[in-house]
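Submitted below is the structure of interest, expressed as structure tokens.
Excluded from the complex is one protein chain; the other protein chains are retained at their positions.
We call the chains A, B and C, going by the order they appear; numbering starts again at 1 in every chain.
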Amino acid sequence: MSAALFLVIAVLTVLGAFTVVVARSPVYSALGLVGTLFFIAVLFLGLDAQLLGFLQIIVYAGAIVVLFLFVIMLLNLQAELETLSAPALVAAAALGGLALAGLVAFGVARTPLGVPVLAEGFGNTVPVAERLFTSYLLPFELTSVLLLVAIIGAVVIGKKRLA
Amino acid sequence: MLADLLIDVARVVFIILLAVQLVAFGGFCERKISALIQDRIGANRASIFGFAGMGLINTFVADPIKWLLKEDVRIVGTDRLLHFWAPVVSLVMALVPFAVIPFGNELVVGDRHINLQAAPLGVGVLYVLAMVSLGVYGVVLGGWASNNRWALLGSVRGSAQMISYEIAMGLALVGAVLVYGTLDLQEMVHAQGRLLGGWLPAWGIIYQPLGFLLFFVSGVAESKRVPFDLPESESELIAGYFTEYSGAKHFMFFMADFVEVVLVSALVTTLYFGGWQIPFLAPDGFHFPGGGILPVAPLLVTLLGVVAFTVKMLFFTILQIVLSWTLPRFRYDQLMRLGWKGLLPIGLANVVVTAGLILWLGGHA
Amino acid sequence: MTAPAPLAWYLVLSAVLFGIGVVGVLARRNLIVVFMAIELMLNAVNLTFVTFARAHQSMDGHVIVFFVMAVAAAEAAVGLAIILQLFRARATVNADEVTTLRW
Partner (left out) sequence: MVTAEPLLRWIVLLPALGFLWNATVGQRAPRTSAVVGPGAVGAAFAIAIVTVLRLHGLEGGQGDGPPMLHDLVYRWIEVGPFHSDVAFRLDAISAIMVLVVTGIGFLIHVYSLGYMHDDPCFARFFTYLNLFITAMLVLVLADNLLLLFVGWEGVGLCSYLLIGFWYEVEANAIAGKKAFLVNRVGDASFVLGLFLLVQHTGTLDVAELQAKAGTLAGTMVGPMTLATLVCLLLFGGATGKSAQIPLFVWLPDAMAGPTPVSALIHAATMVTAGAYMVTRLYFLFDLAPAALAVIAWIGALTALVAATIAIAQADIKKVLAYSTVSQLGYMFLGLGVGVTGAALFHVVTHAFFKGLLFLGAGSVIHGMHGEQDMQKMGGLRRHMPGTYWTMLVGTLAISGVPFLSGFYSKDEIIAGAFLGPHPQPLLGVIGYVVAVLTAFYMGRLFFLTFFGEERFDHHHVHPHESPWSMLGPLVVLAVLSAVGGALDVPGQVNHFIGAHHEEATPFGMLVLAGALAFLGLGAAWYAYVREPSLPEQAATAAGGLYRFLRDKWRVDELYDAIVVRPLFALAEFLARIVDPDFVDGAVNGIADVVAWLSSRWRRLQTGNLQHAALSFLVGALVLLGYFVVH
């Protein structure tokens, strides 16, 4: 991905992320999140991660955020007058977030990372699947168990008013 | 350089136009077929210099003009921004998947090899799924932005329905992917060009009959038309998530649904009915099982493929229209039960059986 | 500007996204938005994984991202169910109105 294109997408991504945090209406937050996720997917494509790029859209944008929207609508949440927590906390958060990002950026700046030439098919379905079903088979199977547990948990928790 | 660019543009324009024209033609068919079913004549009044074309003028000319020129009613309390963008998202997300649909074989003009597919993408199937899943946002936002409880209920229904049937659709696709061993739609079509036993075209329907049914049913559900039109069922929710829409925006929503119908037809054709393949037609002409050979010019072969693809797509579009005018609407619990307790387990079983068979037979089809 | 973007840029972007996510988690009252901010952080980390996978030419990073997605899906399902239940019980989704677990 060319540097110019990257910068454009990066700006859009950050804009989306800001929307999540700043928007008064949770629906707009969710839309900001979708935007961010979509552009991160584009970045994935730029990093030769084709499979993950599309999975990102299918799983995150297509399912998870829809779930968020669904709940927002179910609860009929409207735009809020007071979106932020106590001012002290907000200040601490802003400071902390800034410090965190700054530290990481500082650390990254000192770590040289080359852009190596890649083997044919990097990031395609086949190599990811090969890793997934050999070295990571056990975690993969455990993930399915986790998802099953999560489904059951969500149904049980969400079903009726708890006693 | 310029030629390449022009070819790219031509490919994109062609497939979009193909889709849109099919939508219009589908609209015509819908009006005529519904009339046939309900024992009436159907659209036949609009005419240009006395030419009505059995109502073709109605659907191709009069309807769009009327729709686009109607007043765009603005309701107090709506979210202007989202109210506008929702139908756009719906329509765009219905149209963009066509980019990876192969509508013909490689076209050879001079020393140029032109792949008749707007965007040759290695992970085409995933791309389609991704775009279809983004289509939900149009429905969700449209209903929410309308500030109307019917609309909101419609979008809640719509989002739940679309997510539910995306899962069945994805599972059906997994079966097809297993059979072809690729995510590339053009490769899938190529794989269907063989003959089984010398006479039977190796179309996906042979390998994945159940997968085809699953995909077709969930595809129809995805397009939110009768009998799956709960998000917009007029007897319950006025018009569901586009209750508060009129004019061009309403037209976009309406069209998005119909584009989805065409999209399902295109995908079914590509995945299960050989895409642009014509039985026994090899690049150098027809090879009949009996041994007869009918040579055809290569250019003509490719063009025949495009025609075949269009005809197949049209067939499935009409099939869907007939379906929706034949079947009554589901109840909401029935809809959910069909999705989660019917299609999902069948889809899982289909994947397991397919994978097992492939493993047993030792390789892809 | 047609040269490819250095990989470090991606990392910086992910740090920024993560920072924004942190602020969202800490500063917003609405629990659903807090949740979204958490997703933001997860995605920021995913971006670093993919970047390092690119840098080290290893598929492992991709696989980890795959797992993160699965876990995030599970987490969203359960988390939203909890929020739903909270709303039923307290008619609120504000973080600072739910402080029963204190001294």
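As a convention for this text, contacts are C-beta pairs under 8 Å (C-beta built on N, C-alpha and C of every residue); 3 or more make two chains touch, one makes a residue touch a chain.
Model, not experiment: these values are computed from the prediction.
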* Asked: Shown chains touched by the missing chain?
  -> A, C
* Asked: Which listed residue (A:Val11, A:Ala99 or A:Val156) would be found touching the missing chain in the intact complex?
  -> A:Ala99
* Structure fact -> The one residue from A:Leu45, A:Leu89 or A:Ala129 touching the chain left out of view is A:Leu89
* To do: State which residues belonging to chain A touch the missing partner chain.
  => 85, 89, 92-93, 96, 99-100, 103-104, 106-107
* Asked: What chain C residues would touch the chain not displayed?
  -> 22, 25-27, 31, 34, 95-96, 98-103
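One rule holds in what follows: only the chains that are shown with their structure count from here on.
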* With chains as vertices joined when they touch, what's the shape: line, ring, star, complete or other? -> line
* Structure fact -> By Cα centroid distance, the chain farthest from chain B is C
* Hey, how far is the Cα centre of chain A from the one of chain B, in Å? -> 30
* **Intercentroid distance (Cα basis), chain C paired with chain A, Å** => 5
* Structure fact -> Two or more other chains are touched by the chain A residues 51, 55, 63, 67, 74
* Asked: Within the complex, which stretch of chain A touches chain B?
  -> 27, 31, 34, 50-51, 54-55, 57-58, 61-63, 66-67, 69-70, 73-74, 76, 124-125
* Please give the residue numbers of chain A that touch chain C in the complex, ascending. => 1-7, 10, 13-14, 17-18, 20-21, 26, 29-30, 33, 36-37, 40, 43-44, 46-49, 51-52, 55-56, 59-60, 63-65, 67-68, 71-72, 74-75, 77, 80, 82-86, 89-90, 92-94, 96-98, 100-101, 104-105, 108-109, 111, 113-116, 118-119, 122-123, 127-128, 130-132, 135-136, 139-140, 143, 146-147, 149-151, 153-155, 157-158, 161-162
* To do: Would you tell me which residues of chain C are touching chain A in their complex?
  => 1-30, 32-33, 35-37, 39-40, 43, 46-47, 50-51, 53-55, 57, 59-60, 62-63, 65-67, 69-78, 80-85, 87-89, 93, 95-96
